[in-house]
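Removed: one protein chain of the complex. Kept in place: all other protein chains.
When the chains are written out, they are named A and B in that same order, and each has its own residue count from 1.
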Amino acid sequence: MRVALFLTCVNDTLYPDTGRAVVRLLRRLGVDVDFPMAQTCCGQAHYNTGYRHEAEPLARRFGEVFADYEAIVTPSGSCGAMVRELYPRLGERARAEGRGDTLERVLAPVVPKTYELTEFLVDVLEVTDVGAYYPHTVTYHPTCHGLRGLGLGDRPRRLLQAVRGLDLVELPGADECCGFGGTFAVKNPDVSAAMGADKVRNAESTGAEVLCAGDNSCLMHLGGTMSRLRTRMRPVHIAEILASTEEDPAA
Amino acid sequence: MSSRDRILGRVRRALAGVPRDDTPYEQAVPRDYQRRHGERSAAETVDLLAENLVDYRAVVHRCDAAGLPALIAHLLGERDSTGVLVPPGLDEAWLSATAVQQVADRADATPGELDRVDSVVTGCAVAIAETGTIVLDGSPDQGRRRVTLVPDHHICVVRVPEQVVSSVPEALERLTPAHPLTWISGPSATSDIELDRVEGVHGPRCLEVVLVSGARPARLA
Partner (left out) sequence: MSTTDLGMPGLPPPGRPEFPPFPEAAHDAVRDERLRGNLRHATHTIRAKRARAVAEVSDWAELREAGRRIKDHALRHLDRYLVRVEEAVTAAGGTVHWAADAEEANRIVAGLVKATGEREVVKVKSMATQEIGLNEALEAEGIRAYETDLAELIVQLGKDRPSHILVPAIHRNRGEIRDIFRSEMSEWGRPAPADLTDTPAELAEAARLHLREKFLRAKVGISGANFVVAETGTLVVVESEGNGRMCLTLPETLISVVGIEKIVPTWRDLEVFLQTLPRSSTAERMNPYTSMWTGTTDGDGPRVFHLVLLDNGRTDTLADEVGRQALRCIRCSACLNVCPVYERAGGHAYGSVYPGPIGAILSPQLRGTRSAIDASLPYASSLCGACYEVCPVAIDIPEVLVHLRERVAQGGEVTRGGNRVVLRPARGHGAERVAMRAARWAFGHPGALRGGQRLAARVRRFRPRTLPGPGRAWTGTRDLPALPAEPFRDWWQRTHGGEEEEK
């Protein structure tokens, strides 16, 4: 199967380790992964901030860049939800505004074959034990767009539970938003920070060493809050945990 | 231009994009929700009603037709009621065993006069098992709305199983919209202090529901 990694602009720029982890993990599971160099950004930040028209060319680029792959895998619940939930809406609106169905037609093929990483593992590859080893206490925060947008359900937890050495502890108030919310974090900094601090306190109360999630943008907000609050936890993307093995442990 | 015309004009302009052959009402709403939740025998439905009434702090009693007058007399006595309001079409037998003064509801009775009566006894139109609700429709055995509102103690008699339905959809089918309807689920309550439920505000603070079997229907007005 020819699979494209849609890494997202945030991961590409700030979290290349997550990208390397996805590549390592998928190769280990026998997947032929490619990273189309022409990919950039899905347009989520533009769309959610009220710049739908600026998001359109980015969506179209996505549709063109990824058209020929059998599956598109992304280590981001929110960018995955952008493609799956909002791209159809983007095309529909462009048509409703009398701008034809070109956008709709370019986007239609990529929407159903875009998968968030844990979804791809559990639903397409049908694995929950990916052969990982990670000897740490971990608590998992399901990010909003993964949880409510894509409906990832217990897939990430099932994957984590199968990791050898990993002790998964329950996060109180897990399904509450961490307060990142893209530009919300800077447009409403006080509320965003209060939500982040509450999430970090809940995470800390579990005694875990690692706060795991499937979205590095949320982890950037939580990690920045953790280091400012001087907690001893660290944020780790789920891909990096699943990629880690006894022979080749995560950094 | 009248405001009526102005508003209707705005609505029509706002809806200019709705096609003339828009899906008609009958097909626009999927009714694939359940008519009732679960299958129960008549007796089980009555049991569920009792259970849900109690859950919302109504006091539930059960008796047969022959035992009803004594039970009502007992309930009024227990509250030390000095007077009981009587809707015009209440079965006279129901109050045949009590010595408490019976007060007929007069058309010109002021709310203040009603406020001096301790208790009221009524029948009901229908009772809903799933939600623990009794519905009054102003029939002669229930009286006008204020008689079940101002006194602090309401004894409501439900003829079981015939007046009990399972669900809200089944209850609406039995009711006549043109009648003034009061749906009652437990005594008056509020959640206004810290979103925590407290029973007993303005409506009757004590709701007693008598589930009576083998009673004949109330006489018609």
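Points to keep in mind about this one:
One rule holds for everything that comes next: a residue touches a chain if its C-beta (ideal position, glycine included) is under 8 Å from a C-beta of that chain, and two chains touch if they have at least 3 such contacts.
Everything numeric here is computed off the predicted structure, so don't read it as measured data.
Considering the complete assembly, chain B touches the hidden chain via residues 2-4, 6-15, 17-18, 22-23, 25, 28-34, 37, 52, 55-56, 107, 110-112, 115, 128, 130-133, 138, 144-146, 149-150, 168-169, 172, 177-198, 200-204. For chain A, the residues touching the absent chain in the complete assembly are 7, 9, 11-17, 19-20, 23-24, 27, 33-35, 37-41, 43, 45-55, 57-58, 61, 89, 96, 144-145, 148-149, 175-177, 179-197, 220-221, 223-225, 227-228.
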